[in-house]
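Here the complex is missing one protein chain, while the rest keep their positions.
Here is subunit A:
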């Protein structure tokens, strides 16, 4: 005779409930209110906190780039240049510093930043002169004064 069902007094009982709960509560200890003590409220808060931290890691890059651009704009305006002309002229002069470096240089190395701004300004003026050319009219076009005979 094979007895297939287990007898009633043998139950599988959870013995490490305390540690499973502590694993979640340890991330909630610095929260405000009952969510730092009560498991049911803490689970929801901790889950939202994790999701928000993953999304924030992607947004941090965008935020920092905007911060650097603001700082570079402020520093270049002090030297009489606007941000788009500063960056475009630096790139045209083959200087490949990224925005993080230029912002750090503007904060900690003001003389170096001034020389970079002067370089960008000079390249800008050379660009204008190259675009204006000689100042003569192009060939093959007769002048606007037309004589009727």
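Here, contacts are C-beta pairs under 8 Å (C-beta built on N, C-alpha and C of every residue); 3 or more make two chains touch, one makes a residue touch a chain; residues count from 1.
Just so it is clear, contacts and distances are computed from a predicted model.
Chemist: The chain that is not shown, which UniProt protein name from "MICOS complex subunit MIC10", "1-aminocyclopropane-1-carboxylate synthase", "Transporter" or "Large ribosomal subunit protein bL21m" does it carry?
Modeler: "Large ribosomal subunit protein bL21m"
Chemist: Out of A:59, A:96 or A:134, which is the one that touches the chain we can't see?
Modeler: In the full complex, the listed residue that touches the missing chain is A:96.
Chemist: Pick out which of A:17, A:34, A:47 or A:60 touches the chain that's been left out of the picture.
Modeler: A:47
Chemist: Which parts of subunit A face the unshown chain closely enough to count as touching?
Modeler: The list for subunit A reads 47-48, 50-51, 53-54, 57, 93-98, 100-101, 104-105, 108-109, 111-112, 115-116, 119, 125-126, 128-129.
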